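Have a look at this one before I ask anything.
A protein chain is absent from this complex, but the other protein chains hold their places.
Chain naming follows the written order as A, B, C and D, and within any one chain the residues start at number 1.
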Amino acid sequence: MNAIILTAIWGVVMMFGGVFIKNKATPKYLAIAGLVLIFLANGLELNTGRALLNIDVKDMLHTNSFNLTFIAVAMGCTLLFFLLNGRDVEKVGSHVSEYFALMFFVLCGVCIAATFNTLLMLFLGIEIISIPLYILTGSDKRNLKSNEAALKYFLMGAFSTGIMLMGIAFIYGGNELASFFIDNIKIGEGKMPVLLSVGLVFLLISMSFKVSAVPFHFWTPDVYDGAPTVFTSFMSTIVKAAGFFAFVRLFENAFGVVHPQWQTLIVIITAATLLIGNLTAVFQQSVKRMLAYSSIAQAGFMLFAVFALNEKAKEGLILYSAAYSLATIGIFAILIKMKDYTVDGFNGLAKQQPLLAITATIFLLSLTGIPLTAGFQSKFYMLMAAVQDGHQFWLVILAVLCAAISAYYYFRIIQAMYFKEATAEAPVIDDADISKGFKILLVITAALIIILGVYPQILLDWLYHSV
Amino acid sequence: MSITTIVFIILSVMAVGAALMMVSAKNPVHSVLWLIVVFFSISGHYVLLNAQFLAIVNIIVYAGAIMVLFLFVVMLMNLNVESEPMKNYRLQLAGVISGGSLLLVLLSALMKVQSTPVQTNDGDVGLIKKLGMVLFNDYVVPFELSSILFLSAMIGAVVIAKKEK
Amino acid sequence: MLGTYITFPELLIWFPLVAGIFSFLIKKDDSVKTWALFASIITLCISLGSFFYTNDINASNVSYEWLTSLGSSFAVGLDGMGRLLTFLTAIAFPIIFVATYNNKYKNAKAFYGLMLLSQAGLMGVFCAMDALLFYFFWELALIPVYFLCSRWGGEKRIQATFKFFVYTFAGSLLMLIGIIYVYQHTSVRIEESGFHSFRISDFLAVQLNMQQQSWLFWLFFVAFAIKMPIFPFHTWQPDTYEQAPTSTTMVLSGIMVKMGLFAVLRWLLPLFPLAVARWDNIVIGLSVFGMIYASLIAIKQDNLKRLVAYSSIAHIGLMCAAIFTRSDTGLQGVMIQMFSHGINIIGLWIVIELLEKQTGVRKISELGGVAHKAPALTILLLVIALANIALPLTNAFVGEFMMFSSLFKYNVWFATAAGVSIILAAVYTLNMVQKVFYGNTNAVTENVKDINLSQTVILSVIVVIIFVTGLFPQPIFDLTKDTVTSLLLRFG
Amino acid sequence: MSNVLESVWVIPIFPLVGFIVTGLMRNYLPKHLAAFIACSSIFLSFLASAYVFYIVKDVTSNPAAIHYFDFINTGALHIGFDFKIDHLTSVFLLIITGVGFLIHLYSTAYMSEEQENDYAKYFSYLNLFVFFMLLLVMGGNYLIMFIGWEGVGLCSYLLIGYWFTNNNYNNAAKKAFIMNRIGDLGFLLALFWLIAKVGSVDFATVNAGIAKLSTFDVTGITILFFVGATGKSAQIPLYTWLPDAMAGPTPVSALIHAATMVTAGIYMIVRSNVLFSLAPITMEIIAVIGLLTALLAATIAIYQNDIKKVLAYSTVSQLGYMFLALGVGAFSSGVFHVMTHAFFKALLFLAAGSVIHAMSGEQDITKMGGLRKKIPVTYITFLLGVLAIAGFPFTSGFISKDEILLNVYNHNKLYFYLAVIGAVMTAFYMFRLLFLTFFGGFRGTHEQEHHLHESPKAMTIPLIILAVLSVIGGLVQLPHVFGGHPYFSEFLNPVVKTVEHTDPKLAMKEYVLLIGTIIGLAVVYFFTKKNYAVNKYEGEYHGFKKVLANKWYVDEMYDAIVVKPLLAVGTFFKNVVEKSGIDGFVNGIGKAVNYSSRQVRLLQSGQVGAYVLLMVIGILILFIVQLFL
Partner (left out) sequence: MDIKAYIGLSILLFSIGIIGVLIRRNAIIIFMCIELMLNSVNLLLVAFSKMHALGIAHGSPSLASDAQVFVFFIMVVAAAEVSVGLAIIVMMYRNVHSVDINFLNRLKN
């Protein structure tokens, strides 16, 4: 609750900041300060269960250690993102304050999506996430790619909203308890009533759309590619993780009982996501676009959480969110500084900026899932969850084979950085752009990844912390 | 056949027909107008279902505000010509076929639903007073939160519309 | 007593790790070189110490809380087999460092740092007593090698190494699934937090039926087969050996391939006895075919490095086959042969490296008459090459003799077919010796110089090891006796 | 006594020390010192062997093996590093160290033109060879024997390829080693079989546990052992390496390829005589193979022009006789022939070496002739050697061969007649060799003629000693008929049971043989003298002679049947299976991923309409799956 209120408030603060603050650099600090505040407030709630304001939410939002931990992860990652990329936000356009305001609103939506307890809140949360994102995507107004991405995102996003609503309508219609509360849906033991079944599929589709699962992923590469890189970093990580969190939350609470009845759908989607995501990423020349596909591929792994829906899956989801977000934010932070976004643009980075190269390597190794990185632990938890589930063993094998394919495109960057010489005379990166603070932050990010890889318990223990 | 059924059929035919016209009209302005017709007929359905509040809101918000906005944009862009290029034939066909099969699939599944009566011309669930009570008792939080939506829409409009310095 | 506060397996893992990380901080190329050599010698001393202070009853098993909620722990230990292979690892690195002491590597600190890290990973693999920990080290040993090969290798290093990496990575992920599956079937230890366990003892207690075992067997086996490598999973190997910097190739062929064999012995065999008994003929068939296949290719090979690579495939094939005979003789043979093969092939690589350094050529047909210019080198190589083809009184003979013996007992025809490779091994080895060292010198080999003192010393050390283990293999048998016995107990 | 026998390890240690010293110090040792070390080490071994012989002579039982340390001692397999010194061993010890010493001595002069370090290297190899040969005959179990067995193969390889600049020599060395390895595989398999069935490779344990073996086992094991023997002792089908092995220095041919190593096969079979006696099928095979080899090699020897090749084929042929003897069960006769053969064949080789030395390295007998005046010592000793091998009455060759023939006669008459034909051929090619080399006119170049000289003392003294031995060496087994006593077979009695000849017609047969031999030799003498003691000799042959001169084209046949197909398979594996097949498949996966990546990304057409269409299709599929499946 604390996070929701504070993000909303801070969004408004930032909005007004846009009016009063003329200095371009100031909003960043304001935003960071706010986020620290939010992070602490959320930490307070997670630790002691104390809410700043006592609001009767009529049980429409539900907080527990699980989603508070997730919010903490999301806020932490966003904080890191702000710290790393604050200056890059300034470069997108003149409405710096507004961008931050929008991001705060997105965060508010993230919190709602993490804590929702009724379909209405889910819907609102998703929309509060989506609408600012449409705008952020198109914020580089004179860039045609940004325009195009925004329009594509918007059209398809609205389309998926329609599908989601249709699903909600059917769920409501089929629910003999006539309720939108996700824990208040009467399903029964046997085969689902057809209305619920149809509603479930619609919801599944719309959630798949949000987490860019194949075949509802088509917006992802184009939008991630077209959007200003900082915002790509933001939406491909925290927002996406929130989508997954909502996905799992919805399907666990609402349809967990009839899990076997829709598991096949998840299997199809997961398999397709793993395959298409990894395969398509292989051929990409632009690192940014490759990371877009990689986010699809990683989504394939995260879908295991929905596939298994057990304790390990939930732990894995938190871990995955953190691991994936950290690594992707890190790699995007470096990518933004690059002059050339193609893989060849990374040639010889290790020589010029060894530290950047090392951290980038850690990020990429984590994304590949090499042991002792957070990426491994998260993948490991997902695989455990899937194996524990016991069904569809082949899917697990497909997943690891795809993980092997993923090594191909992640390692291409490592190869470029370390084993290839820069082609042009000009440096691949502007040294002046790389401040000491930036480097320190990258090291911190990398260290977090390693720490989570060595000792994921520090994060996961919060899940069982009684609020 | 009761009068309700007849009204239902008339409204339904109207809605579907207008929707089809909206989709197929070559001139965007015509599309907008047809959509307004759809909205009106849906409002008619609301009335039939005794959802008075929604019937009014639908007219005001949708047919009124939103569609005017659409019309405005269409006019602004000077798109009121009949020569809007259509997609190539094959894509159109594919779209119709897949959309149609989706319809068939859903219909064939959903028509197995047990027949349940719907309360028409009666009941107080859709009355303004009733809804007001519910909205401001139970739904305060979402109501407040939806303000964020509007705020962001507002900022969005600013960010996007305002000229870069 | 050393080993009270920190045990030998821990020392063996942590020391190279810390030393490797420390290497990255050293500025001067020469000092990092010295440091690496120094560190590796210390590791060797630790390993030697482990022989005195640990035995099978007190195998220095230690276990720390780690991923408790996963039921995993930092459990390491040194049984006989572990001591043997950690010793191999420990002795290989100083040899490698000395042999390549004159090489100048760009960015030497990274090179030596990564080498030491890979040593730490290898040590971990050989010490791990926890499946998850084992998997960690299994991958960790790979990563430094990947960088070493891709950074300091030959022309086509990037593709070749990458193929190697993806191949092994895919294999190990399959194993990971298998590990998880077994883990799910371990009994829950209620007294300890109620989780499943990755501990090897708990893994061994798992009861699986035939079908489960079969699946798991292949999941594990593919991972190990790729690492060893066994026909038909071997194609990464010649490319990688050819492209990798020679010192890394030594690590790869000398120790890393042993990881596969070791893993079969440590995990595959005891975990899935039913499946092993069911599929042994296929595995042995593949191994034996691979032996002949690789030997025949080696005969037609004109590239020195590839020749050695194929010869290695043939030798590993025999070891793998012998493992699956599941007999005392065969397993003991494998144990000693793992050690011997590691020593011999490192010796071979040292010679090849020396040759290539001087001539810039690795084509057999372009060399010749080296014996005129470098008689000492020739003699030392001859000894190593002959050890490689298992001439009696060299170290490989005992192992091969025992492995063939067990294979014969398992199946006469497999043994006979595999025996053909003994002949073929002689053919390609002698071919190589003849074409490279004998005959007249040519333009390429005209300026070859004989080896210098340090190289002579290091090759002599190898030769001494060859003869000593060839003549007195019994200490090694005594070392691994208990490991073998307990392995065989799994098969009743 | 036992204490003395336990110290027999000194016998192989001497040459080993010699090897190590000369080998490591080869760059520093002056020639004479290297030679001294090498020769003295062998001589010391010889003295020790003589002492051992002296002790063993009085032992009547079969002495137990001496255990030094555990070589392999595991749960199922116990093999010690054991020596076993018995009568058989002591005979071989004497042959090896005795003849070995003479040849070492001879080599000091023969190899004197070598560079210093090569010279030392040569002697270190020779010493190493003696070491392994001693190990072979002293081994207390089959594994130790095998160590020596392979070790002598290695030394043979090293010494054949001693002049490593010459590629043909290297090929010969390699061929020798590989052919030997083929045999070794047989040996190994036999060992594995023994281990599998008896659980041991100990001579004593095997002999004691023979009851555990079925007839099939015994036959199989013995055949495999025999395969090993065909490799080492150059029998059909693995004999072709031996003639090529003449590429090595001549003393090497004398020592390794005539006197000692090639007889290892005989030693091994005699050592396993208990096993072989139980395998009549194997024995028959051995006899037939031995006979065939004897005949085949003899036919080939007739038209060889290389002095050493003739001797090499003669060796193969004589080895055939030895196997024939073993095959018919006359083990001690076989061993006896080993001994006499060691004398006269070493002599012949060394004498041939002397000839070659005199001829400045020329080996082609068509380019020789009339040498008897120039190098008389060599001539006389060579002549004695020829007489011995041809079986001139009461020379050592006569006695040992007669004994074999008699045994064969008792076993199978056909074999006997064929063996006699072989003996005649032996006489024929030896006399041909003699006449072409020493009689007629000189056919070489003027330079060579100018250069002709008798060899130094170090070479002639061994020749003389061996010549004496060749002539009188057989007397230890002179038949009763001629007033002798079979001391030799009596000596071997504890190891091998001598076949008792209670044949009443024995004396008659002996005389017939004696007379036949004299007549045959006379005929052959005159015939060959007429044809080969000539001034001009055409070295070209036509028709059937050409086939013989070309060794029945056996090498070419092996090349076509075995080598070429194997290489073709190798090429096929390398270029097709490996490249296109397996690696192609592996890379194919990579390519397939790449290709599908290129194709799949086309789905991402950039068109919103297409995206939505695909999404709708996806929705459709999911609905169908959920609602209707």
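One rule holds in what follows: a contact is a pair of C-beta atoms (placed from the backbone, for glycine too) under 8 Å apart; a residue touches a chain by one contact, two chains touch by 3 or more.
Everything quoted here is computed from the prediction, not taken from an experiment.
Remark: the absent chain touches shown chains A, B, D in the intact complex. The residue touching the chain not shown here, chosen from A:Val19, A:Ala178 or A:Ala432, is A:Ala178. Of the candidate positions A:Val96, A:Ile112, A:Ile131 or A:Ala254, contact with the unshown chain belongs to A:Ile131. For the chain left out of this panel, the touching residue among A:Ala72, A:Ile168 or A:Leu463 is A:Ile168.
Listed here are the subunit A residues that touch the chain not shown: 120, 123-124, 127, 131, 134-135, 138, 141-142, 144-145, 147-152, 154-155, 158-159, 161-163, 165-166, 168-170, 172-173, 176-180, 221-222, 225-226.
The set of subunit B residues touching the chain not shown comprises 4-5, 8, 12, 15-16, 19-20, 22-23, 28, 31-32, 35, 38-39, 42, 45-46, 49-51, 53-54, 57-58, 61-62, 65-66, 69-70, 73-74, 76-77, 79, 84-87, 91-92, 94-96, 98-100, 102-103, 106-107, 110-111, 113, 115-120, 123-126, 130-131, 133-135, 138-139, 142, 146, 149-150, 152-154, 156-157, 160-161. By the touch criterion stated above, the residues of subunit D touching the omitted chain are 601-602, 604-609, 612-613, 616.
Quick note on the criterion: only the chains that are shown with their structure count from here on.
If each chain is reduced to the centroid of its CA atoms, subunit B and subunit D end up 102 Å from each other.
Subunit B has its Cα centroid 32 Å from the Cα centroid of subunit A.
Centres computed as Cα averages put subunit A at a distance of 42 Å from subunit C. Residues of subunit C found to touch two or more other chains are 166.
Residue positions of subunit D with contacts to 2 or more other chains are 610, 617, 619, 623, 627.
If you check the complex, the residues on subunit B that touch subunit A are 106, 109-110, 112-113, 138-142, 145-146, 148-149, 151-153, 155-156, 158-160, 162, 164-165. Those residues of subunit B lying in contact with subunit D across their complex are 87, 91, 94-95, 98-99, 101-102, 105-106, 109. By the touch rule above, subunit C contacts subunit D in their complex via residues 163, 166-167, 231-232, 234-236, 293, 296-297, 299-301, 327-329, 332, 369, 371-372, 375, 379, 386, 391-393, 397-398, 401-402, 404-405, 408-409, 415-416, 419-420, 422-423, 426-427, 430-431, 434, 437-440, 472-474, 477, 481, 484-485, 488.
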